[in-house]
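The complex is shown incomplete by one protein chain, all other protein chains being positioned as in the whole.
Up next, chain A:
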């Protein structure tokens, strides 16, 4: 079976500066892959290449059989099928929580407002925030906003979810409520690619771990292998530093 996301020899430059170098990996349907590495290693850039929020100059990325780099690809349509969650939530602050959950369903997928509302509220309930439907994002805590952002992405019935450091901007006591939602999602069989520093989450939930440094994929292996016996010295250093806490 061909993978849901396949990244093949992808390189990317900002001017002369190379941010990604020959990155190759794949995410199978239902697989949870955690991407980690020091800051500036290119992990966020790589994940943004998957739904073409960042262009890349070399290589190819195929999502569910569709080539992301092909100029003929209908990018809005492709993106509407891939959910994405951002570090800073990026809810639309001028819209109520309900409208945040429904606007893309209605404007992009063409669903009826009633249908979109039912779907949005059901998902809001699932992330434990049904009582906040009428509020605005600015009235919610960071953790709550991020859970809404996950619900908003799920409302589009995505074939895969991308998480770009979803807990990095959160106060420590709010991290778990977001990770719990992500864990639940993983157990339901969602295909997930998560850039995160949460090694506890990786240990519990990931199938595979990718370690990046300076734009290159240094390790790409099963979770147990990564935590048990990372082959590269760089990954060993990274783990020893991050796991001390």
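We adopt the following convention: contacts are C-beta pairs under 8 Å (C-beta built on N, C-alpha and C of every residue); 3 or more make two chains touch, one makes a residue touch a chain; residues count from 1.
Everything that follows uses one rule, which is that contacts and distances are computed from a predicted model.
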Per UniProt, the name of the complex member that is left out, chosen from "NADH-quinone oxidoreductase subunit J", "3-isopropylmalate dehydratase small subunit", "Extracellular solute-binding protein" or "Amino acid ABC transporter permease": "Amino acid ABC transporter permease"
Identified contact with the non-displayed chain, of A:137, A:166, A:215 or A:230: A:137
Residues from chain A at the interface with the omitted partner, ascending: 48, 51, 53, 76-77, 79-84, 86-88, 90-94, 103-104, 107-109, 135-139, 152-153, 156
